[in-house]
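Starting off with a structure, shown below.
Left out: one protein chain. Kept in place: all the others.
We call the chains A, B and C, going by the order they appear; numbering starts again at 1 in every chain.
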Amino acid sequence: MASPMRIRATESGGVVDVKVLMRHLMETGQRKSSDGKPIPAWFITVLDAKVQDKVVFTAEFGPAVSKDPFLNFKLKGSAKKGDTLVVSWVDNKGETNTSSVEVK
Amino acid sequence: MKKNFKLMNRLITIGLISVAGMATVYAQTTPPEVTEALNSSFASKGIAKKDRVIPDDIQILCSDKVFLESPAGQKRAIELQAIALAAIKPPSDGKYLGDWKAGDKVAQSGKGATWKDNEKTVNGGSCYNCHQVTKAEMSHGTIGPSLLGYGKMRGNSQEIVTYTWNRINNSKAYNACSNMPRFAHFNLLTEKQIQDVMALLLDPQSPVNQ
Amino acid sequence: MKRYAIIGTFVVALSGVMVAPAWAQTSAGEQLKAYREALADGNPAELYEMEGEELWVKPMGPKKASLDTCNLGLGPGVVKGASAQLPRYFKDTNKVQDLESRLMTCMLNIQGIPESETIDAPWGKGQKKVMAAIVAYVVTQSKGMKVDVPANLPQEKKMVALGEKLFYQQGGPMDFSCASCHSVDNQRIRMQDLPNITKAKGAQAGWGSWPAYRVGNGQFWTMQHRINDCYRQQRMPFPIYGSDVTIALSIYMANKANGGEIITPGLKR
Partner (left out) sequence: MNLQRRKLMQMTALVGLMASAGLITQAEAATWDKAAFEAKSVDDVVKALGGTTAPTVSDKVTLRAPDIAENGAVVPVGVESSLPATQMAILVEKNPSALAAMFILPEGAEPFASTRVKMGKSSNVIALVKSDGKWFMSTKEVKVTLGGCGG
């Protein structure tokens, strides 16, 4: 299965609160494995959220973002109840993942 | 784990003489169902060998709360304390106090003796796990008493120095069921490490006494 | 544990240093509370739960069958509320089983996956990885319910009694037992609060919040994993996955926690 992603988007008073949890190792590139070899950096670099193909929020991560990243952001005007919010990320190896949710 | 972890100790029987002079034998053993469960449920892994489940005299006593609270149990505790105290060796070079800075490193480290460690792992004293030791380190446990100002409060008379030495070497010499590990008895810390921890507690320059 | 038979002239001197600056602990404790609350929103255990939900219905093993007919005690395929009543006695295996040992039985009987595949796998790898995800899914289906482990059956009573003895059983080069850290109220190791498992409140806090996601290593830990690492820190040998000791301790804790709220999967340091 694709690595799981959980998105929650809830509207209240015109503001859509978006919470995203993603499964990713977020390796810093600074750690060594038990046999002393460096573990290469592997982390999500860019995440964007879209509504009807229009980017409504972008986050860029460095390797200092924690494993299994959590992101919370808010939209006012660019999303409303019933919209489909699409969240995609790409990591430094070029792997991508996309998931979507309806704004509740 | 030395001799005291021999298999036969598992079912050791402790005989005690009653105060009245009548020979009364209190049998204290590890319950057979416990022994059986331990035997079937644990496996050796790395340096953590299976014989570690086999309790020695002190562990048998302290695992049995009901017996421990009985007069016979209290008596047994005093007996085992005396044995523990008698086995403590003074420092081989006569020096009780080493380097407090090295001692603080020993106190900070919780490493060693688990199945993830090996023979080369330098064991720590895990002191901060249970004790407040210095003001600077706020991440400390509360299982043991705070040691802040330890030397400042007591001074460093030979009595205090010897007591502290003994307490670190084998805490059970004063309290058979103390939660504190027997650091010298099981070779958890080297003599030098103990000297350094001594300095951490008693050296007037140590942050413990500032 | 009471301190028995402290002898010599040092009793007074020793008790003199027991007074720790309470204010320092309180404020550090409150600051930590703020940290934990900030983390509570968005528990990555949810990602494991999602994975487990898919794995529950996915045909796997030599028999290419899914676990969705597994009987966790409430009937074939019933997941809702099942883990709240575990560990319990199962007639078909004639054993008291916790969630993980019961799932191993289902994996064997339904999917044809030998128990050894789970037992021998390293944490987070192979069949243990599958197990962790399924556990995350199953325990989430009891979230908000009450622990319901009255241990009325004689087989269950026997295991609770064994678990209690094992809880106090010392061993290893540091003389530790579970009770060394978990039998007194309001104690900490470093900054971590240690629940007093000998009382209902502490048992509920402990049993009720594991399995959990551990932020420190970014892993989801099942109860078997939690107990395993407690024994590692006790410097004991390796407790075999699903062995009698782990089941006895589990039902002892669950029975003590009976009636407490289940907040699993938790979020831990």
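Just so it is clear, contacts are C-beta pairs under 8 Å (C-beta built on N, C-alpha and C of every residue); 3 or more make two chains touch, one makes a residue touch a chain.
Computed from a predicted model, the values in this text were never measured in an experiment.
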item: Omitted chain's touching partners, listed by label; value: A, B, C
item: Which of C:Lys58, C:Lys157 or C:Arg190 contacts the chain that the document leaves out; value: C:Arg190
item: Full-complex contact with the absent chain, from B:Gly112, B:Gly151 or B:Pro181; value: B:Gly112
item: Option touching the unshown chain, where C:Arg102, C:Lys128, C:Arg232 or C:Lys256 are the choices; value: C:Arg232
item: Touching residues (missing chain, whole complex) on chain C; value: 28, 31-32, 34-36, 38-39, 189-192, 215-218, 232-233, 269
item: Interface residues of chain A (partner: the chain not displayed); value: 15, 28, 30, 45-46, 48, 55-67, 69-79, 88, 90, 94-96
item: Chain B, residues in touch with the chain not shown (by the definition above); value: 108-112, 114, 116-117, 124, 126, 128-129, 138-139
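Basically, only the chains that are shown with their structure count from here on.
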item: For chain A paired with chain C, centre-to-centre distance based on mean C-alpha positions, whole Å; value: 31
item: Inter-chain centre distance, chain A versus chain B - centres from mean C-alpha coordinates, in Å; value: 50
item: Multi-chain contact residues (two or more partners), chain C; value: none
item: In the complex with chain C, residue positions of chain B that touch it; value: 1, 30-31, 33-34, 37-38, 40-45, 48-50, 52-55, 58-59, 62-65, 68-69, 74, 77-78, 81, 113-116, 128-130, 132, 138-143, 145-150, 153-154, 160, 163, 172, 174-179, 181-182, 186, 188
item: Chain C residues touching chain B - in the complex, by the definition given at the top; value: 1, 3-8, 10, 13-21, 24-25, 28, 162, 165-166, 168-177, 180-181, 184, 186-191, 194, 232-233, 235-240, 243-246, 248
item: Touch list for chain C against partner chain A, complex; value: 41-44, 46-47, 50-51, 54, 213, 215, 218
